[in-house]
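Heads up, the thing below is written out as structure tokens.
Omission of a single protein chain aside, the complex is shown with its protein chains in their original locations.
A, B and C are the chain letters, set down in written order, and residue numbers restart from 1 in every chain.
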Amino acid sequence: MEKTYIELKVPSDVYYIEPVRAFIGKLSETLKFPKKRIADIQLTLDEICSNAVYHGSKCVTCGIQLRISVDSHALEIVVQDKGGKGPHDWLTPGKLAEIQSKRSPTGERGHGLYLIECLSDVHKLQANAIGGTDVTAIFYRDGQTEKG
Amino acid sequence: MEKTYIELKVPSDVYYIEPVRAFIGKLSETLKFPKKRIADIQLTLDEICSNAVYHGSKCVTCGIQLRISVDSHALEIVVQDKGGKGPHDWLTPGKLAEIQSKRSPTGERGHGLYLIECLSDVHKLQANAIGGTDVTAIFYRDGQTEKG
Amino acid sequence: MTGTEFMIIRENADIKIIDVKTDLSSYAASDLRKVLEGLLSEKVDKVVVNFSEVNHINSTAVGTLVGIAKRLRQNDGDLKLCNLASTLTRTFNLIGASSVVEIYESEKSAIAAF
Partner (left out) sequence: MTGTEFMIIRENADIKIIDVKTDLSSYAASDLRKVLEGLLSEKVDKVVVNFSEVNHINSTAVGTLVGIAKRLRQNDGDLKLCNLASTLTRTFNLIGASSVVEIYESEKSAIAAF
């Protein structure tokens, strides 16, 4: 299977996360991911998009962009935001370590990045050229990689 | 509600129509369309996308592009293709009348445009600047327009 | 039981029954065509398609069923459909295909109608 590409742009509003989750759910089903893994993919994408909306967007019309690519080995999802009102340097190793160390099961927030890490086969957080963040999550299709 | 915009590009392959249908289904549900109308919207989009793939694409990588806009009055969907291998002038009133007159309940093909017309509140077929077709379907949100 | 992952084939005397376990957009419609043409090539001529797990059908899939029904009738057989959700019946009605292909409430009545 040659690599194919899908692009999806939605407004920066959590209102649109359910349709995006439905899209990736059906795509993963078509790609024959096991049911449990489909739930992982959907939750990962929900967490990435929720972060892009809550932390990576200054306004609703800023929008978030998804680039999804598929080949015989993997489903790769990149979610790009344009940056939110918070500091731009949240991606330094120091800040990320701080986020990680602050996480507590009794905490109301701060579980999203952790879930993304737990559920994806590979994940990357990168500052992009437009002042925001590109979050990548990769899910292998070989069926050998059920996690958790 | 201000007008918001969604864009979606998928390869020209019927493989991707189910995820697109899932997306529009969940979006229509979020927009509180009645269940029966959601089925209409999904079927209309399926027919438009199937045509864009089968008749409006020279190759898989050509792709089809959806632009979806939402405001308090309506959900509007425009599907753009780049044109297929067939004649470019299929949109003349003469050709469209011919397609319509040939349609028969016992026919295996030729029901797609008819369903699009039956199920949408407004529909348009327009030649676009890139050698293909833009098909527009509008669904009003006022709930006064259940058809069929 | 034979068929594919989404099209299970069962039998009842000389009638083959297909359980469709997927929505029928263009992609799955071509699977359905393959399964039905497989039955035709095996000289099966009485077929029931059970739609109880189907929520969506498009015009390509309806057209496929119409085409197969016509071919089965040429062999003195037929294709009968059952357990259609109301949205599916509506699509058949709009196209006009419900006057061409027989639609039954239940699998039992579809089988009894042969």
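Before moving on, here are some points about what is shown:
The rule is simple: a residue touches a chain if its C-beta (ideal position, glycine included) is under 8 Å from a C-beta of that chain, and two chains touch if they have at least 3 such contacts.
Values in this document were obtained by computation on a predicted structure and should not be read as measured data.
The chain not displayed here makes contact, within the full complex, with A.
Interface note for the absent chain: among A:Q42, A:Q80, A:S120 or A:T133, the touching residue is A:Q42. The residue from A:E2, A:E108 or A:D142 that touches the chain not shown here is A:E108. In the full complex, chain A contacts the hidden chain through residues 14-15, 17-18, 21, 36, 39, 42-43, 46-47, 50, 53-54, 104-109, 111-112, 114-115, 118-119, 148.
Keep this in mind: only the chains that are shown with their structure count from here on.
Applying the stated touch criterion, the connected components after chain B is left out read A | C. The most central chain, judged by C-alpha centres against the centre of all protein C-alpha atoms, is B.
With each centre defined as the average position of its C-alpha atoms, the distance from chain A to chain B rounds to 29 Å. The distance from the centre of chain B to the centre of chain C, with each centre set as the mean of the Cα atoms, comes to 26 Å. One inter-chain figure worth recording: chain A and chain C are separated by 40 Å, centre to centre, where each centre is the mean of the chain's CA atoms. Within chain C, residues 27 each touch two or more of the remaining chains. Within chain B, contacts with two or more other chains are made by residues 15, 18, 21.
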